[in-house]
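Heads up, one of the protein chains got dropped from this complex, but the rest are sitting where they should.
Let's turn to chain A:
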Amino acid sequence: MASSAAVPFWRAAGMTYITYSNICANLVRKCLKEPFKAESMNREKVHFSLSKWADGKPEKPGFFFTLLPV
């Protein structure tokens, strides 16, 4: 079977559309002027809480951390 129609360069490199789209959005956000940049970084913050499990029971809820966009 011949390969299908020309794929975008990011798809050829193994990236999915969502990853591509998020990278584009992050690059645009990084180039904003000041109050807007801070607002968007604030808006895009993701809070994580990680807890490891052992023997079917959660251990002490490990560490809380916040992930800012790349």
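By our rule, contacts are C-beta pairs under 8 Å (C-beta built on N, C-alpha and C of every residue); 3 or more make two chains touch, one makes a residue touch a chain; residues count from 1.
The rule is simple: contacts and distances are computed from a predicted model.
S.K.: One chain of this complex is not shown here; going by its UniProt record, which of these names is it: "Trafficking protein particle complex subunit 2", "Proteasome subunit beta", "Cell cycle control protein" or "ATP synthase subunit delta', mitochondrial"?
M.R.: The chain we cannot see is recorded in UniProt as "ATP synthase subunit delta', mitochondrial".
S.K.: Which chain A residues would touch the chain omitted from the figure, given the whole complex?
M.R.: That gives, for chain A, the contact residues 9-10, 12-15, 20-25, 27-33, 36-37, 40, 43.
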